[in-house]
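Showing just some of the chains, left in place.
Labels run A and B following the written order; every chain starts at residue 1.
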Amino acid sequence: MDIEQLLGNFLAPPVPFFFLGLIAVLAKSDLEIPQQISKFISLYLLMAIGFKGGVELHHSGFSTQVGLVLLFAMLMAIITPLYAYWILKKRLDVPNAAALAAAFGSVSAVTFITASNILQDADIKYGGEMIAAMALMESPSIIIGVWLYRKYHDHGTNAQHMDFKELVREAFLNGSIVVLLGSLIVGLVSHDKGMQIMKPFTGDIFKGMLSFFLLDMGVVAGRRLGAIKQAGLFLIGFGILLPLFNACLGIAISSLIGLNQGNAFMFTVLCASASYIAVPAAMRIAVPEANPGIYVPVALAITFPFNIMVGLPLYYYVLERIHG
Amino acid sequence: MENDIKKIEIITDYAFLNRLVKLIDDTGVSGYTILKDVAGKGLRGSKDGHGIAGGFKNCYIMVCCDEIEARKVVEAVRGVISRYGGICIVSDAHWVIHN
């Protein structure tokens, strides 16, 4: 697949529906996807991708490489918020720096799923362990973010502090992770028989459902674009450069532990993406002084579209050079 | 009238619903009513009611009770609301039917 073909991919569904959503908002259309439908489709996508990952994992088995992938995934999820915080602290106050750092330490399932789409079009496989890695990377940065916040933030009302144990439980047991990991286990256990049963639902209509979801994402991201202007150049730059830097790290690690092209691509995408769902939800509670009007738009209206439009083709292109 | 009651209304981020409900339950009031799909705007920006992006939505809780209970409820939720945002208002009403 050369670069032209690759760009061609962005004209085929699902990706263009994201832009349709964006444009609708910019044109001030009243287009709106009902909230419960968003929730349904996002649970559907998690179930589908988790299940598929489980089936793949059954086929690949648990090798040393699988262990290495999970280890480095965890590592990236812990280190990223640390240096992201260090950068952000130059311009933001502690709570906002900590919350935003946490978002970038975590991952975006939709970016991951859109990336898996590119591989599928190019007929390249990736292992089920990447799904496990995604699940593993979702929450640690929440803990790091809260730790940074508490360490560096002087707050009188200590009594009001969230119970830390409670926070950890919530971080690791939010609905998304439960569905993703649960479906992975169902896939792992039922494998080929399960796949045969579920394929029409989790496979065949998957891209259509993803198209619909990206339409919604476009609308939601579009509505947050206004907040970007307020965020200023520093945050826009951060939202683009940090993913690029993380992608480099991701590619380096992939080479180091000898991942094949598909796995390397997915691992890179995990490193380069930022969370706009799970982490913000946790930060709202754990770091109430941080402004969701800042940390959500950076992840959702800068990093996410950047990855979809520029990042994914770029990472793919670089990795193809390396592996091809 | 002896059936004068206080009506407490709380609106805050959806993320705090479970916490608040627990706190209110602990005060021992006999009941409350909850709305889960609430949009709005306040000092902490706009909630367009959308579920994706970390849940930009609110919840609404209404408690009807006598004045003594009302003070308990307000004290119970004060910490969460004053730290995490939202509003809590109280007004007068009358029981008509309840059992």
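The rule is simple: a residue touches a chain if its C-beta (ideal position, glycine included) is under 8 Å from a C-beta of that chain, and two chains touch if they have at least 3 such contacts.
All figures in this text were calculated on a predicted structure; none of them were measured in a lab.
**Q** Counting across the entire structure file, list how many copies of each shown chain there are.
**A** Written as a formula over the shown labels, the complex is A x3, B x3.
Here, only the chains that are shown with their structure count from here on.
**Q** If you average the CA atoms of subunit A and of subunit B, how far apart do the two points sit, in angstrom?
**A** 33
**Q** If we count contacts the way the header does, which residues on subunit A are in touch with subunit B in the complex?
**A** Residue positions touching the partner: 35-36, 38-39, 42, 157, 159-160, 216-217, 220, 223-224, 276-281, 283-285, 288, 291-293, 296, 300.
**Q** Mind listing the subunit B positions that touch subunit A in their complex?
**A** 13, 15-16, 37, 44-46, 48-57, 79, 83-85
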